[in-house]
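Here's a structure for you.
Entry: subunit A
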Amino acid sequence: MITLAGVRRAWNGKALLEIPSLRIARGVNTALVGHNGAGKTTLLRLLAGLDQPTSGRIEREVPLASTVLCLQKPYLFKGTVAANIVYGPRLRGCTRAEGRRIAEDQARRLGIVPLLNRDSRRLSFGEAQKVALARALACKPTLLLLDEPTAGLDHDSVLALEAEVRRFVEGGGTCVVATHSPEQARRLGATIVALENGSLAPAQHHSAA
Partner candidate 1 sequence: MTELQSAVWVSITVSLSATALCALAGLPAGCLLALRDFAGKRAVLALLNTLLALPTVVVGLVGYLLLCRRGPLGPLHLLFTPGAIVFGEFILALPIMVVFAHAAVAGVDRAARDTARTLGAGPAALAWTLLSEARFGILAAVAATFGRLVGEVGIAMMLGGNISGYTRTMTTAIALEASKGQAGPALQLGGVLLAIAVAVNVVLRVLQGQAGSEAAA
Partner candidate 2 sequence: MVKHLRVGPTARVWVTGLLLVSAAAGATAPPPLRLATTTSTENSGLLAALLPEFTKSTGITVHVIAVGSGKAMKLGENGDVDLVLVHSRAAEDEFVRKGFGLERRDVMWNDFVLVGPGGDPAGVRTAGSASRALAAIARAGSPFVSRGDESGTHVREKELWSAAGLKPSGAWYIEAGQSMEAVLTMADEKRAYTLADRGTLLALEGRLDLRVLCEGDTALRNPYGVIAVNPSRHPDVRNAEAMRFIEWITSAEGQRRIGAFRKGGKTLFHPQTPPQDSAG
């Protein structure tokens, strides 16, 4: 799906990430596990094409346009929750009616139907997380990148969200989830890629089965 070769990312002279070799497999869940500052977000941003590697190559088997990243701290645009969810589809030219349908659909899956007409500024952090995920899924991405998507959620919501992620992968999508919880990685049935201080944890050059 995506191959990284000799990738280095530095900012202001400080080396943030160094990945000699990594391959993200298609159709499975990959979990980036590590503490804060390990480089998970940096790697996700490179995969999302938001940042460019300082050196090295990233080869993609699918176009960047079908890759979507959910930020660790979700940014919701001004307007309603529904308007946020259909942001991607509207960019691709969907009609208002189609948009309404998509918004309702995604909202149902994530259990946030009552929030559809709410102003995006009046949401709790957990609610915002769900809206951000719904918004990403509405784009029907082939590669979904999630940066700590369940931080701050109550237990039931964590499970619900994880169920959505599993369903996405079962439907043929590829997912990379950054998490500091190995248990979550296991629940997601994910291949684990461990990061430590900007590098792959020792003795693990990963190529998923």
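As a selection rule, all candidates are chains of the complex that A comes from, given by their letters.
Just so we're on the same page, a residue touches a chain if its C-beta (ideal position, glycine included) is under 8 Å from a C-beta of that chain, and two chains touch if they have at least 3 such contacts; residues count from 1.
This is a predicted model, so every value here is computed, not measured.
Engineer: Pick the one that touches subunit A in this complex: which of 1 or 2 is it?
Structural biologist: 1
Engineer: In the complex formed with candidate 1, which residues of subunit A make contact?
Structural biologist: Touching candidate 1 from subunit A are residues 45, 48-50, 65, 67-69, 71, 73-75, 77-78, 87-88, 91-92, 121, 135-136, 139.
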